[in-house]
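Take this structure, written in structure tokens, and hold onto it; I'll ask about it next.
Every protein chain of the complex appears in place save one, which is left out.
Chain IDs A, B, C and D follow the sequence of writing; residue 1 opens each chain.
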Amino acid sequence: MTTLAMTTGFVLILIGLYGALTNRNLLRMIVGFTIADTGVHIVLVAVGALPGRTAPILDAAVPPAEALARIVDPIPQALVLTAIVIGLGVTALMLAYAYRLFVRRGTLDIAKMTELKW
Amino acid sequence: MIRRLFVVLLLAVLGGLFLALQLGYVPDAQLNQTAAYYAEHGAGELGAANLVTAIIVTYRGLDTLGEVTVLFLATTIIGLVLATGRATISSESRRTQVSELLTTGSRLLAPPIMLLGVYVFINGHLTPGGGFQGGAILASSALLLLLAEPLRDFSHSLIATVEALSGSIYVLLGLFGLVFAGGFLDNRFLPLGTFGELFSAGAIPLIYSLIGLKVGAEFSSVLVHLSATDTTEEQP
Amino acid sequence: MIDLLILLAALLVSVAFVLALYRFFKGPSAADRVVAFDTLTIVSITGIALIALLNERGIYLDVALVYALLSFLGVITIARYLENGL
Amino acid sequence: MPELIGSLMLVGGAVFLLLGGVGLIRMPDVLNRIQAGAKAVTLGTLFTLIGIALMRPEWALKLVLIALFILFTNPLSAQVLARAAHRLGGATDAKLTTVDRLAEDTAKAQQ
Partner (left out) sequence: MNAILLLLTALLCVAMLVTAVTAIMVNSTPIAILAAGLISLLASVVFVLLAAPDVAMTEAAIGSGLTTFLFFFVLARVRAGSEDGGEL
């Protein structure tokens, strides 16, 4: 189960990067970036998920005394939690820049923005 | 065409790297040292049932402060970028009216969504969820109102006040921890209480609620800034 | 007996999931795809409830709670976009 | 005994979900597919949630809340979507649909 999810995450990163690098529309590039982002999250969570264990939340089902033997690693989960929120901030920032570029140029085609070419 | 070939080559190299990682990966049978410490002592030291919350708010609290700062910066930059973009596209087409059912339904549903957000971040130390999720849910209720009434005026000053106040009190609580307990953002300057009850785990619910309010205000301000990009007059 | 029934239910839900997914990929118009998207989210709620049942952890239901209350926002956004409302 | 009834209801709800999926494939046009996707699937989900509530009575409160939320939100999204599909045009098969009250009302309102 863990291996399957990890493989999926890796393939999602590759697919997302392919989309971000080959598309010419700025919005489509951001979509590819979002997919790669999700892939990274899945890989990180899969690294922390030990097979046959349960969520790191202690209640009647998992008393604190048994926690060591029964819970998964909580640290990657905490990292991914913050990464998702930052990811939304970054996506919103990219979209705001794309919108500004569109207002200035009237196009979203990356090939028509030639200032940085040499 | 040559560019696409280059991209495929790059991805092939990256894929080979991933394949090597994947084949060499052996899942651990036991928790590593840090995680084992958190699992063994987290509940007793901090009184939080949700270990992810314990890590985010207390053990790695400084990282969270940095993260909230990054989010604040992103929001501010979005506000700056879009504030100069008010003069917009000329051929603004007329918006379709909102159906009455959506207006009524959104008025009915926005309070429960807000309530769910508050529930999620107040119970962050007991059940899954916490400030970041609760903040996103609060922003979702603002999004629903925005969808139902696109021309509604959201109070920018209210959002800014909530964000600034919760941010300052968050840092202040961290300093309280420094003075009255073990270190910056230590939650033990309030009594730990009984494990598993709502008012337990010291200052964790308080700190996480403040983070929730701050994140919710930040996301709402992003949404409001984006939706205010056209100021062309609308037909009623 | 009960285990078998749960297995049967999981299989049926999986088949429903696959059917809705087929409509999502095929769907001639954009509205078709959005209907499939809506169905997929609701089928996922049942999926999460089943996972909670199989893992014996009631706290997983909180995720389904958030799912049930927020997944319709995406559908409404897309519908408003389609009718030129955004 | 409640466990058995609960699991039977679970299977019943799953059958409704399956029927909703089949309807999504077999129905001729968008509006009919919205019927299948909204009604049958909502009913199926309610059944499965009630079944699980019978199997685990201590989870009943949360499950009822989930069911309530689905009852509130799903009709709303289905209605907004149907309206958008109607406005886009081509939502119905003209041979099968003879009455279109929304178009009549819109025409009346514009006069």
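Simple rule for what comes next: a contact is a pair of C-beta atoms (placed from the backbone, for glycine too) under 8 Å apart; a residue touches a chain by one contact, two chains touch by 3 or more.
Since the model is a prediction, treat every value here as computed from it, not as a measurement.
Note that the absent chain touches A, B, C when the full complex is taken as a whole. Which of B:G42, B:G61, B:G130 or B:G174 touches the hidden chain is settled by the complete complex: it is B:G130. Touch with the chain that is not drawn comes from one residue among B:V52, B:L145 or B:A217, which is B:V52. Chain C meets the missing chain through residues 3, 6-7, 10, 14, 17-18, 21, 24-25, 29-30, 33-34, 37, 40-41, 44, 47-48, 50-51, 54-55, 59-60, 62-63, 66-67, 70-71, 73-74, 77-78, 81-82, 84, 86. Summarising the interface, chain B meets the missing chain with residues 50, 52-53, 88-89, 91-93, 120, 128-130, 132-133, 136-137, 139-140, 143, 147, 219, 222-223, 226-227, 229-230.
Residue-level contact of chain A with the missing chain is found at 1-2, 4-5, 7-8, 11-12, 15-16, 18-19, 23, 25, 27-28, 30-32, 34-35, 38, 41-42, 45-46, 48-49, 53-57, 72, 77, 80-81, 84-85, 88, 91-92, 95, 98-99, 102-103, 106-109.
Keep in mind that, in the parts below, only the chains that are shown with their structure count from here on.
Per-chain CA centroids place chain C at a distance of 11 Å from chain D. In chain D, the residues that touch at least two other chains are 69, 73, 76, 80, 83, 87. Counting partner chains per residue, chain B has residues 96, 102, 109, 112, 127-128 touching two or more of them. Within the complex formed with chain C, the residues of chain D that make contact are 3-4, 7-8, 10-11, 13-15, 17-18, 20-22, 24-25, 30, 33-34, 37-38, 41-42, 44-45, 48-49, 52, 55-56, 58-59, 62-63, 65-66, 69-70, 73-74, 76-78, 80-81, 83-85, 87-88, 90-91.
By the touch criterion given at the top, residues 2-3, 6-7, 10, 13-14, 17-18, 21-22, 47, 50-51, 55-59, 64, 67-68, 71, 73-75, 77-78, 81-82, 84-86, 88-90, 92-93, 95-97, 99-100, 103 of chain A touch chain B in their complex.
Contacts from chain B toward chain C in the complex involve residues 93-98, 102, 109, 112-113, 116, 120, 127-129, 133, 137, 140, 143-144, 147, 150.
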